[in-house]
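Every protein chain but one is kept in place in this view of the complex.
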């Protein structure tokens, strides 16, 4: 009987410990949110919400801070990264599930996953030392000569091609985020009931038509979820972008402009903001970024859960 | 599983034992400092020699003057370093102590492949316009006027500035504010200003890096960085209208007319100095201490006292100007008055 009580005690103890550990996750989340909120309060009180996100001045001398440019920069680099990454990721998912011979599936899938495993600082270094010079010497001038001469669209390619700009940053980002969409799409494609595909083949559809008209519509939610994951990752990426973006507080006028993003600004200015309101404004940016990425990730995960994939 | 756990635990035990050996009681064996990138090559060299001689580690991290000011204000480091001297009121308000250590020059480094060995001459007005984005190309008439007989290409200039909080920026923008009313009105001076054109780099190191690898760029840089990395620096027209080259002599000339006064916590600017051969963008760099941390401050002061005695040669080798003897005595007196 004594051992019974002791066992019961141990069990309750263990239950308590594990429960507390899992609550730590929530505590962490709330903690981050609250700390960011508290630290950014001075900036919020001085600039307000709309006032902050619509103001493009970042003037430490005059103590006037506005988040418009870093927020815009974050959205723009992520947007372009997505444009470059999503078609590629979908193509890769299609290739792996439908086109590649069975023996190659695992190795190629694994290789693409490795792209996500490479630390972002390595991407940054490689971007600065290898990609940026190639961009400024060959790729960007080439694009300027060809696509740059088109009306309207060509304006995107104006400016001095230095290699340290949105284009390079977005390119690197896009490579980093391919695996997130690709693996979610892969899983989603494999969950399509074979019956659906076979009936399409049965009426004479080609492989591509099956993919285009059966598989992809069926996996819409999953694919959106994967895109959301990639976006969430792109929004929060720091080191890969910090090397090649320039931290210039100005609205970009073309793909070849330098600009600033929230993460790059944080990395450059956090330990060095000597005025309190400067630091509070940085925390304010961090808070906004946190809310943005949290929301996008939550929606994305929800979509993925709905499709029954992991 | 149990075997692995045991191995890991024993490794940790070993490491923590070693840590106990090295762990100082009151940061006695390691002093942490952070701040200006301006004197970083010098402080680093001094720290290396000091460690060899006394076994005390001076861990100095170059994160920019803004960082130095912030970190010492928050008391997260033992000493802060800044090239932008805090005004006496600020020093009192933040309960700090401030003293200069060495003098250096900010130069205009550039990357112009076509120049060859010829020198490039600039003046305050053109610099101002370049960094405002008003002069856009190398072959702008104003630049041509200053450099007759030089083949300036028709390429756009890429100005490079500091993206982090920088005392070097403060010295440079203070100079621009001195010589250029438009700059003073629209932008002002400080460790971090709202630059209108160019790309930002982190630290003097970052600016040197970008200028070195980006043709047709131009950036303001502490002299040691330009020399160490073999980057060309421009000559400037100073307040007297003479064209001077950056050198220890021209920095010394500029420092002569400054008034480093302990009563004002040595707050002074040396930009646009009136001397004949004065370099117009000169400045001193300072150390900030937290007033209440007497123990730590004693150690820091010991290090800089040692540097004042034994470090002049290294300073000159790295193209910094050691403080004149009168100033050093003033600084030592300042320390004594604070009980250090």
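Every chain is named by a letter (A and B) in the order it is written, and numbering of its residues begins at 1.
Here, a residue touches a chain if its C-beta (ideal position, glycine included) is under 8 Å from a C-beta of that chain, and two chains touch if they have at least 3 such contacts.
Quick note on the criterion: contacts and distances are computed from a predicted model.
Student: Look at the options "Carbon starvation CstA family protein", "Class E sortase", "L-serine dehydratase" or "Phosphate transport system permease protein PstA" and return the one that UniProt uses as the protein name of the missing chain.
Tutor: In UniProt, the chain that is not shown appears as "Phosphate transport system permease protein PstA".
Student: In the complete assembly, which of A:156, A:178, A:200 or A:277 touches the absent chain?
Tutor: Final answer for the missing-chain contact: A:178.
Student: For the chain that's not shown, point to the residue among B:201, B:287 or B:331 touching it.
Tutor: B:201
Student: Quickly run down the residues of chain B that touch the omitted chain.
Tutor: Within chain B, the residues touching the omitted chain are 1, 12, 15, 18-19, 22-24, 27, 30, 32, 34, 40-41, 44-45, 47-48, 51, 57, 59-61, 74-77, 201-203, 205-206, 208-209, 212, 225, 228-229, 231.
Student: Contacts of chain A with the missing chain: which residues?
Tutor: Where chain A meets the chain not shown: residues 7-8, 10-11, 14-15, 17-26, 28-29, 31-32, 35-36, 38-39, 87-92, 94-96, 98-100, 106, 108, 110-115, 117-126, 128-130, 175, 178, 182, 206-209, 211-212, 229, 232-233, 235-239, 242-243, 263, 266-267, 270-271, 282-283, 286, 289-290, 293-294, 297-298, 301, 305, 310.
One rule holds for everything that comes next: only the chains that are shown with their structure count from here on.
Student: Centre to centre, by mean C-alpha position, how many angstrom separate chain A and chain B?
Tutor: Taking the mean C-alpha position of each chain, the two centres sit 36 Å apart.
Student: Which residues of chain B touch chain A once you look at their complex with the stated criterion?
Tutor: Residues of chain B touching chain A: 34, 63-67, 69-71, 73, 156, 158, 163-165, 187-196, 198-202, 210, 213-214.
Student: What residues of chain A sit close enough to touch chain B in their complex?
Tutor: 57-62, 133, 136, 160, 162, 164, 246-250, 258, 268-269, 271-274, 278-279
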